[in-house]
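Let's turn to subunit A:
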Amino acid sequence: MNLFNSLPLLILLSSLLPGLAIFLLKEESHGLRTLLNLLGAVTKLLFVAIMIWGVFHERDIEMRWALGPGLELVLQADALSVLFVTLSTILWLVTTIYAIGYLENTPHRSRFFGFFSLCVTATVGLALSGNLFTFVIFYELLTLATYPLVAHKGSPMAVRGARIYLAYTLGGGILLLIGAVWLHTIAGPIEFTQGGLLSQLPHLDPNALRWIFLLLIIGLGVKAALFPLHGWLPQAMVAPAPVSALLHAVAVVKAGAFGIVRVVYDVYGVEFSASLNLLPFLGAMAAFTIIYGSVKALSQDHLKRRLAYSTISQVSYIALGTAIVGPLATIGGVVHLVHQGVMKITLFFAAGNYAENLGVHRVSEMDGIGKRMPATTLAFSIAVLGMIGIPPVAGFISKWYLGLGALQTGDGIWVIPVLLISSLLNAAYFLPILYRAWFKRAVTAWPEEKPKTGRWEMPGALMWPPVITASLALIIGLFAAAPYSPLEWASLIAEREY
Partner candidate 1 sequence: MNNPMVWVIMLPLLASLITLAWPRRAHWIGLLFSVITLAFSMVLVYQVFNGGPQTHELGNWNAGLGIALRADALSASLLVMAMLVFTATTFYADAYFSDVNKRMRFWPLWLMLSTAINALLLSGDLFNLYVTLELLGLSAVALTALSDNRAALQASIRYLSIGLLGSLVFLAGVALIYTGYGILDLELLAQRIQAEPLAQVALTLMSAGLIIKSALFPMHFWLPAAHASAPAPVSAALSALVVKVSLYIILRLWIDVFDVVITPASALLIGILGAAAVIWGSWQALRAERLKLLAAYSTVAQLGYLFIFIPLITGLPEGQLRETAFTALVLLALTHGFAKSALFLSAGVVQHRAGHDRIADLAGTSRALPLTTFIIALSGVALIGLPPSGSFIAKWQLLAASIHSAQWWWIPVVATGSILAAAYTFRVLGHAFGPGDSAGKVLNWGREEIPALTLALFATVVLGLGSAGLWDFISNNSQFIGG
Partner candidate 2 sequence: MTEWLWLFLDLTLILLLLTLAWLTCATHNNQKGVTYFIAFGLLLALAWARLKAPDLALAEAVIGAGISGALLLAAIKHDDDAQSVNKLPSIKLWMVNLLTVALATLMGWGVWHGLELSDGNRLADQVLAQVPESGVTNPVTAVLLNFRAYDTLLELAVVLTAVLAVLTLNPMRKTYVPAEPILQTMLSWLVPLLVVTSGYLLWVGAHAPGGAFQAGALLASALILLQLAQPTAYQAINLNWMRFLLIVGIAVFVSVGLLMMFLNTAFLGYSSSWSGILILVIETAATFSIASALAIAYMGGRPDGWETFETSTSSGHQGGKHS
Partner candidate 3 sequence: MIDILALTIILGGVFFYMTGSIGLIRLPDLFSRLHALSKADNTGLALITLGIAMLEPDKILIFKLILVWLLMLAASAISSHLIAKHALSGGKQDD
Partner candidate 4 sequence: MISEQLLFALCGIGIFSIGLRATLIHQQLLSRLLALNVCGAGVFLIFIAIAYRGETQIADPVPHALVLTGIVVAVSAMAMALALRHKLKDLNDE
């Protein structure tokens, strides 16, 4: 068991052990809790760095643990999983800092941070899983770990939102389980293999495969908030800001999208699923969700709900990328996984700051907020530009590649208009906020304004995270061609898939 093989386990443990330790901490020991959190995040980042180096140099990193006949827990690191792991590790570090600041003197923090680390462990586990069985296990663990976070506040609204979230995700989980078991019975253990496992297996009954694909996509679609299954996401906005930031930008929503990518590329294989003409169904669903999400976002006055609907539409870009059978589209889809995460987390951080510092929840109350909180609003605007797809920020690249990919494979006729319409809609529901924030004068007093302490507009732990993530989005956008950039990594993935 050399270092490389045990790497995935070390990554998992680096957030699991602090999480369990935090559970046992008394409520008052804040210092120790913060130390444990940050220590866990830093060690995980370290291990991820080693793993990136390993995968780049073709080292096979794999760990197997038998659970039953034909059932094995497999943790292995290939290009796709490393991408998702790096994304979630970096953003987890930033969100931990933000959460520590945000949850100052609130109750149940030991419980919160305990489940917070469990949630990241599940996400990382999900990313590193090497076969469908392990993926399903971590998929269900993710639901378990996120339920207490959504219900953290304890208000009746929070518990109701959590219950709806649970109903959707457990329902999806059951369908995913049935699909996975069905596939497992007819095709034996499903290992994620480059270019798809099922294409290599002979004499599988195509109808069964179509039904299974439907079950898997619905199961994953719940978390990826595809159109009919997205109901839980706006309800879950009632969770505290760091939760909605991490969960709805990185962990839960991306888990669904990541699952779809895995199923299409590594289980079915793109050409094989195209031959079973499964992809048009997925493409249609994704496209409709993109449009539906943006349209709904227009009418939302509550800032976080608007961001929620925009998440619904943004995540479907990834599904759209996978639905188009072409390397460029794949790159676009996969790289959007990272870009959307970074941008959306900035937006949620900013929304959290507005609510925390000034008690601003609604877009209509945001007049002249730029003057009062310049740093946060600057980060907010960078992220908004990225979301719309304006060049310097990362969002533009993924949309660009998606467009190119669609043209390349000829289904540009319906993909380009979708991209254009959604960009326009994005602009329609984001730009008024910017205009209101920068160019309007703050007429009334802020609902619950907190006194300005020291030089900056608000405590550092809350102000710096959105700035960091916004600058990260900017850097990814500018230096897209750099060696270790997400774009490079995505093209590496696309190469291996075809």
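By our rule, contacts are C-beta pairs under 8 Å (C-beta built on N, C-alpha and C of every residue); 3 or more make two chains touch, one makes a residue touch a chain; residues count from 1.
These made the cut because all candidates are chains of the complex that A comes from, given by their letters.
Just so it is clear, the model here is predicted, and its values are computed rather than measured.
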Touching candidate for subunit A, same complex, options 1, 2, 3 or 4: 1
Contact set on subunit A toward candidate 1 in their complex: 23-24, 26-27, 65-69, 71, 73, 107-111, 133, 136-138, 140-141, 143-144, 147-148, 151-152, 154-155, 158-159, 162-163, 166-167, 170-171, 174, 177-178, 181-182, 184-186
